[in-house]
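Please read the structure below before turning to the comments.
A single protein chain has been omitted; all remaining protein chains appear in their positions.
Here the chain labels run A and B in written order, and each chain numbers its own residues starting at 1.
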């Protein structure tokens, strides 16, 4: 496909004295002749000169380059669209595989794609154009909206509700029992029935092997448009607001409430029973047992304001120096005190 | 059900001038008319006035309230029992599903409930009233006690032993190979056969997608009454003592020994080959490569005594201040020294 054609299809400004033939898309370090690449992260600007790509998608703010380029205000989005021009996605087989165990008391919408050994319990309701890859298990009374994709080894437990256009990556566990136990006098634990469910709204994507626990009472909720990465833990009764992102291996203990547009870094931990305001950012590996105000960026464990944490972290690396300085000051002050007591 | 009746059934003191009809149980923030709610965490006391619940379960220590209430020394346990009065649990179908692949050389106890596509290897022994949900896999020579519940996508590897009344949530992996490799001279690794097994005692619950590795030799053991949350990692040869709790995403490297009644917070890490004493508490995101004394509360990475860690953490947040103070002191001491050398 000609670069000029791609420009039209992905809505970019074509900047080149000559048109070039593009045969694929590649990352800037691996791209070769025929490839279109992109720079969305400023860290990769130095690679622009070195890349062997035939053309580059660039932000409007990046200085002029020699190579043929496509300019746009949002190079990452343009790259996403360019990818789709060259990519043949996996198309699962239509219909219900003969080995799928579908309850007679389940309702399946039109145009399903249900793979081998899928299990659909009684009382389940599945919307139109839903794809269940092989080995997906739906416990009884689950509802799945239209246009969802559930990958192999996804399980959705009894009575949970999945919205429309939701993608569940392999091994995601939706609605396992929350971790609720009442300690008894003899030191043992009494299991608290987890009577609630999980509700996942439209346009959510859940990563591989992520676990979202059902609520003890009420609902654990993942709101519209939110994306969770792999191996994330969402405790019972928690809520994640609209259009939030939670990176891999982060964990929310029970009854955590994240607002809208919250960004959670990898391996972050929330202690539960707390609120995080809209558009807050919690950087990787941070942890908090307190509320986070809207719009703030916090870091560290325990977490506090990011700019301040950066200064504290820099000082931490020089802490042995500080200890030495204080020791020297103590000895000098001691000498000064002696000099004053015994002036020469 | 009348509130007075519930009081009798869950063994609480009925405190109200009027009886009320209860139709459900709910969390204090979401409860509406007809609901019974509870306060077990003091953080929720302010909600008592605001809740729309018809009645509240309260600890004996909480001040008098206007709403109809049930009093008890253990409101969380009472809540757990109240839940059971209104909750219809999932009842799996009895019998062995025709698609289950059960070895002729396996022994299945009375009254089983074995779901679609379950696999039971040869030499397995399954106790009475066991429920294997669809897609549970037991490798050969596994033994499962009575009254266990294994959820979909649980796997128990060869020769592992599960006690009575054990619950394994979805995706838990019991007995995968431990991470044991001997480095060789050429920089590669020689796999150490993981010849041992995992033993899980009675009344244990294991969370979703948690992994418990088999021992290289001997046993990895989870003792009676212990509860592990989701995505926990238990390394080969480790032991977790009776009635301990391990929160989500915590990890024990190999040969870690936790005592009885130990509480491990979320995302905690143990470096392996160490001992944690009975009733020790390790707060969330802490990490240790040293033994922890019985009954102590530790925090931080590396972890030390919690009260002390709280003070250090508070000081950390003000570290840039401290650096400035020391710099100012240095300049003042310098001035003092000069003044003494050159008195006016």
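Operating definition for what follows: a residue touches a chain if its C-beta (ideal position, glycine included) is under 8 Å from a C-beta of that chain, and two chains touch if they have at least 3 such contacts.
Small disclaimer: the values here were computed from a predicted structure and weren't measured.
Note on the undisplayed chain: of the listed residues B:31, B:137, B:168 or B:240, the one touching it is B:137.
Across A:134, A:183 or A:294, the single residue that touches the chain missing here is A:134. Although one chain is not drawn, the whole complex shows that of B:128, B:297 or B:333 it is B:333 that touches it.
Touch with the chain that is not drawn comes from one residue among A:1, A:188 or A:336, which is A:336. Considering the complete assembly, subunit B touches the hidden chain via residues 99, 101, 117, 119, 135, 137, 139-140, 153, 155, 157-158, 171, 173, 176-177, 179-184, 187-193, 195, 209, 211, 213, 215-218, 231, 233, 235, 237, 249, 251, 253, 255, 267, 269, 271, 273, 287, 289, 300-302, 304, 308-309, 311-312, 315-316, 318-319, 322, 325-326, 329, 332-333, 336, 339-340.
Touch with the hidden chain on the side of subunit A covers residues 25-27, 30, 41, 43, 74, 76-77, 79-80, 83-84, 86-87, 89-90, 97, 99, 115-117, 133-135, 151-153, 167, 169-171, 203, 205, 207-209, 225, 227, 229-231, 242-243, 245, 247-249, 260-261, 266-267, 284-285, 301, 313, 316-320, 322-323, 326, 329-330, 333, 336-337, 340.
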